[in-house]
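Every protein chain but one is kept in place in this view of the complex.
Then we have chain A:
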Amino acid sequence: EDIAEESQASKELIAQRLRLLEEWRAWRKAVEAELAEARDGVIPLALQSEEDGSEVIE
């Protein structure tokens, strides 16, 4: 019975983490799209190394 309860609890935890992960990713996707539109292709200097962790060469 204990094992059954434990496995139920762990199922719930996994379900909750999946929900949190999906919520976060959906939010990031929306924000990134919104910001990209607002920036209209202009990436400020401070963010230019963020894409790949190296210098942006143009």
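Definition applied: a residue touches a chain if its C-beta (ideal position, glycine included) is under 8 Å from a C-beta of that chain, and two chains touch if they have at least 3 such contacts; residues count from 1.
The criterion applied here is as follows: contacts and distances are computed from a predicted model.
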Subject >> Absent chain [UniProt protein name; select from "rRNA-processing protein EBP2", "WD40-repeat-containing domain protein", "Trafficking protein particle complex subunit" or "Large ribosomal subunit protein mL60"] >> reply: "WD40-repeat-containing domain protein"
**OP:** Name every residue on chain A in touch with the hidden partner chain.
**Re:** 14, 17-18, 20-22, 24-25, 27, 31-32, 35, 38-39, 44-50, 53-55
